[in-house]
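Notes for the one structure printed next.
With one protein chain held back, the other chains of the complex are shown just where they sit.
And now, chain A:
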C-alpha cells in the first residue's frame, strides 16, 4: 500500500496526449456514449487511464474490468452487459481478471474507482435508457451502498489502543518541535492529515470520548485555514455520521499529498521507526502521499502559499503535462471595401488606419505560436457571415482601444440592479457589451439591452410567411417591432439561477440553476430551446466556449461537464474535484477548461482527452471566480478568503498573490490587453491590479520554475492600482468592453 516514493504508484500518469489522434471524431455529432462514460472512471487525478479510442490499452482494460467487477457485485447485470459489449471485451474476461481488478484497489486508484462506482452506474443507467431521472448521484449512491462505505472505511478497522493515540500524536509533535528549524515547517505539514485520520479512526472504532478528547486537545494546533474542515469534523462523532459524509469520503479516498524534501522525510522516517510508532507510520503509508524532492527544504511561507486545499498540494507530476496555452490563429478576414463604405463618416481616415492594423494582426497570427494547439485540435464551428461581421466590428473597436497601464486606469461604469431584493445571483455581459443578462433567485432570467437598440422577438411563423425573403433587409424584417422593449424576462427554471452566459454570437443564452438543469435560450424568440439535464444537483456555473457551440457546466455533483449545444448529453465529464465545482471557465483557445471548487483547488482540464492537466492549490477557501488572461498564459482565481492568486498555466506555477479584498471575490476580469486585472468582491469594492508588473517581477526567476517552489513577495499594496467602493452593492460581475472600459454589475443591497 505504500505510495511514499515519488510518483511510483501510478505508472500511467503520464498519458501521452500527443499520440492521441486528434481526428478521432470528437466533434462528430453523434457523441460516442462509450467515450463519454469511459471518461468518468479515469477522472481521478492519479489515474490517467481514460483512453477513449476504440483500441483499449491494457490499463484501460484493467479499469474497465474493475468497473465491470463492481457492477457485477452490485447486480447491475444489464449495465455489465452493455459495458462489456461497448468495450468489446469477451464475456469470460471478467472472471480470470477479477482478482487483478480487486488488486487494483491497492493502487492509489482503488478508492477512486470505488467512489466513482456510483457515478459510473448512474451514467450507465442513463445510457441504458432508464434516463437521468433514476440515476443516483455519486455521493448518494455511495452513501446508500453500505458495502462500499465499508470498503472505503475498512482501512480504519485496524486499531491500536485508543488511549495511546494522544501519546502517539504528542510524541510526534514533540519530535517535530525539536527538529531543526529548516525541517520543522515541512514536517509540520504532516500534522493536519495525521490528526484527521487519527480522529476518524477513533470515531470509526466507536471510541467517542477518546475521539472528542483527542479533537479538543489537538484541533487548536492546526493551521487556521483548515478551520472549516475541522468544523465539519467536530460535528462528526459517531460511526453512523461517517456514512454519507462527503468531506470524510474525500479524505479517505484521496490521498493527502505532501511535498517534503528528502532530508526531512528521512528524518521523520527514522524517528518513527526508532519509536516503533506503527500507528502513525501506517497512516502515513496508507493515507498520505508524500512527494519527495531533492534539495533545500521549503520555508514556512512557501509551504503556506501552496497548502490549504482539501487534499494537500498537487503532485508535481500532476502539473507536468504540456498545455498548449497559446491562442489559435485568427481566421483571415478580408475587410470588404464596401463595408467601409457603409460608414461614410470618416472614410478617408479609415482605410489608412485599417491597413497597417490588419497587416500587423495578420503577421502576428501568421507565425504560429509554438504553444498554441493545432488549429483543429478541437473541431470548432465554422464562422458564419454574421460572425465575420462581428469580427470586423471587433477589430474596428480594437483600434480605438485605450491602452491601460498603472498610470492610465480604466473608467468604471457600474450597472446597479435596483429592487432586486437580494435576489440577483448571476450576471453576464455580451462581448460587445450591448446586452446584460441577470439570473435571479426567483428562477427568472432577464435580459436588458444597454444600447438604445431595443430587444425584439422574431415574428410568428404565420407572419414570417408573408415576408419577402429576397429582400436585403430580411433580417430586419423578421423582427416584430411590437415586441420591442428594453428588457425581457424568461421563465423556465424552477430554482435560483446561479450561472449565466451569453453565446459569442449573441443569439443564445445559457443559464444554470439549482434545479439541476442548464437551459439554452434563444435571444431571437426569447424562449427556452433546450434543457440539458445531467447534473441532477444544483449547477453552480456554466460558460460558453469563446468560439461558441461548446459549453461547460459544473455543480454540486463535483463533476464538470462539457456539452455541445446540439447534444442533449455531455461530451466530456471532468471528474476529480473533491467538492462542489463552483466556477467554470473556458480557455481563450477553447482547448482547455478551468474549474474552481470548494475543495479549494483549481483544475485545468483538456477538452480533447478529458484529462486533468493542472491542479493549482493555495487557496484557503472555496474558489468563486476564475479568469484567463487574454493571451491564454495566465489564470487568475479568487476565493472566499478574499485573495486573488495568479497562475502560470504553462509552468503550472503560482505567480503571485493579491491581497486586499476582505470578502469573497465573485468576479475577475483581465483587461483586453491583459495589463490590468479587475476584481469585484462582496466587500462592495472593485479593485484594479497591475498584473503586468506582477508577471514581470517573477518571470526573471528561472530557479523557481524548475523546482516549483515559489517565493511570493508580499507586494499586493504596490500592485493595487485603485479601490473603488460602491455604496452598498456587492460586485458580482465585471467586464471590459472592447475599448477597455470596465463595466461592473451588482445588486443594490440596502
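We take it that a contact is a pair of C-beta atoms (placed from the backbone, for glycine too) under 8 Å apart; a residue touches a chain by one contact, two chains touch by 3 or more; residues count from 1.
Criterion: contacts and distances are computed from a predicted model.
Missing chain, UniProt protein name, picked from "Nonsense-mediated mRNA decay protein 3", "G protein subunit beta 1 like", "Integrator complex subunit 13" or "Transcription initiation factor TFIID subunit 6": "Transcription initiation factor TFIID subunit 6". From the options A:538, A:588, A:656 or A:674, the residue with contact to the chain not on display is A:538. In the complete assembly, the contact with the undisplayed chain comes from A:231, out of A:231, A:300 or A:400. Contact between chain A and the absent chain runs through residues 140, 212, 215-216, 219-224, 227, 230-232, 234-238, 240-241, 245, 408-425, 436, 438, 440-441, 446, 448, 450, 487, 495-496, 498, 514, 537-538, 540, 556, 580, 582, 598, 622, 624, 640, 660, 664, 666, 682, 686, 717-718, 720-727, 730, 732, 744, 747.
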